[in-house]
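Complex shown without one protein chain; remaining protein chains in place.
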Amino acid sequence: MEHSRVIDMVKENKDVFTLKFDSTLTARPGQFLMIWVPGGREIPMSLSNLSSPPSITFRTFGETTKTLSQLKIGDRFYFRGPYGNSYPVPSGKVAYVAGGTGLASLNSMILTYSGDVFVGARTKEDLFLLGDGYHIATDDGSLGFKGTVIDMFAPHVNEYDYVFVCGPEPMVKALLDRVKGNARSKIYISLERLMKCGVGICDSCSINGFRVCKDGTIFSMEEVLRMTEFGVYKRTESGKIEFFTNGKR
Amino acid sequence: MEHSRVIDMVKENKDVFTLKFDSTLTARPGQFLMIWVPGGREIPMSLSNLSSPPSITFRTFGETTKTLSQLKIGDRFYFRGPYGNSYPVPSGKVAYVAGGTGLASLNSMILTYSGDVFVGARTKEDLFLLGDGYHIATDDGSLGFKGTVIDMFAPHVNEYDYVFVCGPEPMVKALLDRVKGNARSKIYISLERLMKCGVGICDSCSINGFRVCKDGTIFSMEEVLRMTEFGVYKRTESGKIEFFTNGKR
Amino acid sequence: MASISTRIGNFTLENPVILASGILDETSGSILRSLKSGAGAAVTKSIGTEERRGYQTPVISEISTGLLNAVGLSNPGIDNFVEEYKGFPEKKRTIVSIFGGNTEEFVALAKRVEGAKFDKVELNLSCPHVRGVGSEVGQDLDMVEEIIAEIKGGTNLQVWAKLTPNVTDVVALAKAAEKADAYVLINTVRAIGVEIYSRKFALANIVGGYSGPGIKPVALRAVYDVYKETRKDIVGVGGITTWEDAIEFFLLGAKAVQVGTALLYEDYPIYSRINLGIANYLESEKFAKLGDIVGVMV
Partner (left out) sequence: MASISTRIGNFTLENPVILASGILDETSGSILRSLKSGAGAAVTKSIGTEERRGYQTPVISEISTGLLNAVGLSNPGIDNFVEEYKGFPEKKRTIVSIFGGNTEEFVALAKRVEGAKFDKVELNLSCPHVRGVGSEVGQDLDMVEEIIAEIKGGTNLQVWAKLTPNVTDVVALAKAAEKADAYVLINTVRAIGVEIYSRKFALANIVGGYSGPGIKPVALRAVYDVYKETRKDIVGVGGITTWEDAIEFFLLGAKAVQVGTALLYEDYPIYSRINLGIANYLESEKFAKLGDIVGVMV
């Protein structure tokens, strides 16, 4: 466990925060940390910025992220990592497809390799970390395209050589169902699952024997298509199978 | 614990053997190993040759050295180390003063820095590792000077800039008593005491808080003169004080 | 090539390296991955009667000499377990680990395991129970004896008794467990980790289980003591990371070994690495088969 200090806390929107901390860690785009709030839980968080200073960007879902958002400048910040693999180096035309907090994970790539960014959120108020020229989709149409980011992006998939995707599993599943492995582009997807250890030994994040924390978080579309469990069910904290509500694959 | 193979076993005289073994260890002159005969004891032994191949030279005192002497070429050889400090680099005129198996420890120095070698033994038959021009003393006069190596060497001490001494404690004590700290030469002495750990934690080799295995084995004459226990008493395996029979200091 | 196959009771393993319970074995997919990567067999995460979420994170803490964990026996419960493993293709090479707070629970679980067409159980005798506060089921000699007797009497399962090292006398414990087909030695050592700047415990549960290289000398001692006294089949576990570690356990009497924490350092290639190392050692030391070195030092 390392510790450093909070350098800055930026409120990105009503419930998304960017926490910058004082550390000389070296990480590659797409890697994540296990963040610890002493006395509270330890949770996985992507690095939204890799260095000088590094940062995480998170939505206040529940208790732990809420406590995190209440840290003050100078407060101690605890983490281990970085963990996980990273996005491959792209060439040609690049697209980024983000749903929800998935943009946090993609952000360090976007800052490094230019490309078209497609972002989806429920409403305008849920957006954050936006840059010039981003293609926006909102479920309620309050900004940009009305519908999901997949609805917006899918028709354009074959315009790109590299596509990097990060978002909720059902969203990614929707993209795969549309593309069905026939895209000419190389598609890489950063997955999210419940994570307890972050270092590949507890098995809580595994999908068909692939550990999201260690074999991933980033997988090629071909790998994800071989995961028969993907988009069908996930595991609860007990390891029990829980089906996604939008039905079986 | 490292292990290697016996490359050669040379019988130097009736009870002294040189065992060469296959190892790439790097050691400095005067360092020692803890030699292990599996199933038997572990004992300290100076390196008589530092490399290509390294060797030890020992007298068959008791069970362990006897077992060692019976190893065949190709047999496994176990050791840890090298341990201890080393002789300082000399300049000017150099003398080596060895009693008993002390010559084993000095040998690697003698091979590196030329100097006059004074060797003492009980009788002619006890001599080993002799080189051209060595000054020999035997207790019974069967070869060279009749008397101890100290009797032979002491009158010449001030002819040397550096004097390196290794031998039984009473012999070294005799030299110090003769020189009484008034020598113009820099005198360094490699001490021998019962050693159990070899790495400075068991205290079995300590003299007035100086650990022979770790602070030594090589001490300057000034340091040895500050050891009020030196030459007066040693410790048995229990840690009990045992006076040298040639009386108190 | 020297043979590295081994036998625990009437169970023949192609090689002696087994995945330990609780590491990469919560999902059937990962069990298959270990078996495909060269494990001789695999033990499931310990399964109890009811679903358990386990303790909140942090549930692991890496330290210089190994790992502390307090996962808290999270498991989907026997019903969900049986459901998930319905069509599972590797039941013979999978040992189901079960835990309970009393004899009845253990026996009921064992019967469910047998009903699900597995033929081996490992009894995790290191969970807290009620009779003695703060103590483990596995520290209660009478209960250990009873659990094993009833499972042996009531099922046809091969029974592995996994013993806790957190006792004064592991040999007495082994004797209480002697109706088991094999001993598995050892489970984790009770321990604590501290973070000095937050002044909080490294694990949410405060006390955790210590595993990895730091406990190997303790595990070797347990295997030696128990083998010397009982000469029964033993599966050695605790800190095994290299093939040299595995050899140490065989020499003291283990007929197979389990690896857990080492997966953190070596990942899935560990099985073939250890197997290759064992085979090379047997070759170069001129032993025809693994069995020739089992217990030779005892």
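Lettered A, B and C in written order, each chain numbered from 1.
Definition applied: a contact is a pair of C-beta atoms (placed from the backbone, for glycine too) under 8 Å apart; a residue touches a chain by one contact, two chains touch by 3 or more.
Computed from a prediction, not measured in an experiment: that's the story for all the values here.
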Omitted chain - touching chains that are shown: B, C
Selected from C:S5, C:T65 or C:N280 as touching the chain missing from the view: C:T65
For chain C, the residues touching the chain missing from this view: 63-66, 68, 134-135, 139, 166-169, 171, 189-194, 196-197, 199-201, 206-207, 210, 213-218, 220-221, 224, 244, 247-248, 251-252, 281, 285, 293, 296-297
Chain B residues that touch the omitted chain in the full complex: 1, 3, 34, 36, 38-39, 41-43, 76, 78, 80, 196-197, 199-204, 206-211, 214, 229, 235-241
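Going forward, only the chains that are shown with their structure count from here on.
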Intersection of contact partners for chain A and chain B: none
Reference chain C; chain at largest CA-centroid distance: B
Distance from chain B to chain A - Cα centre to Cα centre, in angstrom: 67
Euclidean distance of C-alpha centroids - chain B vs chain C, Å: 51
Overlap residues in chain B, where contacts from two or more other chains coincide: none
